[in-house]
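Step one of this worksheet: look at the structure below.
Note that this complex is displayed minus one protein chain, with the remaining chains in position.
After this line comes subunit A, so read on.
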Amino acid sequence: MLLDVLQGTEAGGFILIQDTVSCSGRGILKCFINAALKRGEDVHVLGFESPETQVCAGLDSSCVQKLHFHEGFPDPLGWKCTSSFTVDQFTSQHITQLIKDTQYAKASVLVVDSLSLVLRHHDPVVICQRLQELRKGGVIKTVIGLLHSDLHQQGVVGIVGHLASTVISVAPANNERHGVAKTTRRTKSGKVMQEEEYFSVSEDATLSVQAKLRQPGHVQKEQDVSEADPTSNLTFNLRLSEEERKAKEKVALPFVFSQEKKSALLRPTPGTGRIMYEPDANDDFDEEDPDDDLDV
């Protein structure tokens, strides 16, 4: 599923990559940037935590001109006034203006590296509202954010995850593979899909994914027992041969009517059953109720 998300082209999505100190998600972030560049989309990267050289290393050089890096590192808060984009400028108006300033921008992808720095210096409620405005604004096609989940309280991670349409949590794998990614994808209709996969990121920012085998303790698939044929291994014959079947179908049934009578009977009649009672000479029709004299 991770590769589907990588190649996904639906608009208005918010992809959140959650990582921890033991396994970095920046590799996957680079893969997303690379995939978007290859699709011909304009990618705007707000780099607060790493320099441009580190993020752009290994990316496809033919489409690098579509990448717009707004350097916030190493001065994200603007103390020395050396960075082009500070954390305070993370507003929907400012970012929308930044994107509109690029020429011939069709589908723009906004990558935030990382959201943790923004959330630590601003009110999470306000940041979430701004993210929602950016999503629904119409100028940006997809927002991809990196969040260090061990830097925040569980509540903050929860609300940003709740806002996202796809959440990818990375964790270290206990073998030589790079890591384990747990992807949760929520579609518009409310359907939720989850999958855990091993992933590794190569030098040229391509993602290779391997499905993770489910552990036996988890959902046990019922063994498909092939149903035994009940008509076999019997001392008498329960099957029909071809001629026997034809002869059976030719048998005239006792209540077979002609077509006209059938359709006449099928016509909806007013009223259903009516009981017509004609008293006999022997029938003693007494109006009185025989239980009248009961002393109950």
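One rule holds in what follows: a contact is a pair of C-beta atoms (placed from the backbone, for glycine too) under 8 Å apart; a residue touches a chain by one contact, two chains touch by 3 or more; residues count from 1.
Here is the rule we use: contacts and distances are computed from a predicted model.
Hidden from the displayed complex is a chain whose UniProt protein name, among "40S ribosomal protein S8", "Elongator complex protein 4", "Histidine-containing phosphotransfer protein" or "Two-component response regulator ORR21 isoform X1", is "Elongator complex protein 4".
The omitted chain makes contact with just one of the residues A:Thr20, A:Gln54 or A:Thr184: A:Thr184. In the complete complex, the residue from A:Thr102, A:Gln194, A:Gln210 or A:Thr231 that touches the missing chain is A:Gln194. Per the touch definition above, the residue from A:His94, A:Arg120 or A:Lys136 contacting the chain not shown is A:Lys136. Only one residue from A:Thr82, A:Gln154, A:Asn174 or A:Asn282 touches the chain missing from this view: A:Gln154. Residues of subunit A in contact with the chain left out of this view: 123-125, 128-129, 132-133, 136, 153-156, 158-159, 162-163, 184, 186, 188-192, 194, 217-220, 253, 259, 262-263, 265-268.
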